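Note that one protein chain of the assembly has been removed; the remaining protein chains are unaltered in position.
Up next, chain A:
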Amino acid sequence: MMQTIIASDTPSTAVPVQIDIRHVGKVFGGKGGDSAVIALDDVNLTIRKGEFISLLGPSGCGKSTLLGIVAGFQGVSSGKIEQNGRPILRPEPSRTVVFQDYALFGWMTVQQNVEFGLKAKGMAKRERAAIARELIALVRLSGFEDKYPHQISGGMKQRAAIARALAPDPDILLMDEPFGALDAQTRVLLQEEIARISSEAGKTVLFVTHGIDEAVFLADRVVVMSPRPGRVRQEVNVPLPRPRTAEMRSDPWFVQTVNELWETLKPEWQKGEEE
């Protein structure tokens, strides 16, 4: 059965809290004016070290805005957000982002893209080349180090972007609909890859998506958001063991949970389509 729980009741309290989102609100446009849009309203979320969190919801529910706030690209209108007890004020290499459109640097090779964050740290040339090669191997792109982004496929670009985001050794990896621009088959393959990579690298992950099966397949905890205003409506713990493998997609619990989530989210999705 589906478990709906409140964030503060999360089990395994021994694991330290990494990201703490408290009563966060975000308003776009004129303050109090007619044009003001409430993107986020009283959002609470606690992310523990090593957790894989899926942020699931229809378009307009503010999930990407929330990710942008965690990244430090934008501030909050109300409430507070902390990382390891310190407020998040700006982008930092302890929280790297993987974008839907890859956002690779087109004028750099795959190798140079992955080295970017290491160069920023002031790491010596040989050391960063070695680390980048390891990460490129981790995302299975070996042999493509010297290719430019326009010379490789969409799936390969996203692998390169993941390696680039892992390079500064972040505390948390923020993924903003990373497989949204890929075809269905590539998407399924990369879901399994990210399941493997995240457990191998042992990273905390915040994964924004509007794909229900993708959210459930990858996450330890699915955070479901609802639109207008953007709110957290429920959280679902996923008891499936790690690492996640393809056959878990036919696990009865998985199938049932995906169906139940679809039934609860359907009205909102339909509402979103009509607007």
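What we mean here is this: contacts are C-beta pairs under 8 Å (C-beta built on N, C-alpha and C of every residue); 3 or more make two chains touch, one makes a residue touch a chain; residues count from 1.
By our rule, contacts and distances are computed from a predicted model.
Visitor: Looking at UniProt, which of "Sporulation protein YqfC", "Quinol:cytochrome c oxidoreductase membrane protein", "ABC transporter permease subunit" or "Phosphoribosylformylglycinamidine synthase subunit PurS" names the chain we cannot see?
Guide: The correct option from "Sporulation protein YqfC", "Quinol:cytochrome c oxidoreductase membrane protein", "ABC transporter permease subunit" or "Phosphoribosylformylglycinamidine synthase subunit PurS" is "ABC transporter permease subunit", the UniProt name of the unshown chain.
Visitor: Among A:E127, A:D146 or A:E200, which one touches the chain that has been omitted from the display?
Guide: Within the whole complex, the residue contacting the unshown chain is A:D146.
Visitor: Among A:V15, A:A36, A:A120 or A:V255, which residue is in contact with the omitted chain in the full complex?
Guide: Reading the full complex, the residue touching the unseen chain is A:A120.
Visitor: Can you work out which residue in A:G106, A:P243 or A:P267 touches the chain that's missing from view?
Guide: The missing chain is touched by A:G106.
Visitor: Give the residue, chosen from A:S54, A:Q83 or A:T96, that touches the chain omitted from the document.
Guide: Going through A:S54, A:Q83 or A:T96 one by one, A:T96 is the residue touching the chain not shown.
Visitor: Hey, which of A:R48, A:R128 or A:R164 is the one touching the hidden chain?
Guide: Candidates A:R48, A:R128 or A:R164; residue touching the omitted chain: A:R164.
Visitor: For chain A, which residues touch the unseen chain?
Guide: Given the touch definition above, chain A has residues 71-73, 90-93, 95-97, 99, 101, 103, 105-108, 116-117, 119-121, 142-144, 146, 148-153, 156, 164-165, 167-168 touching the missing chain.
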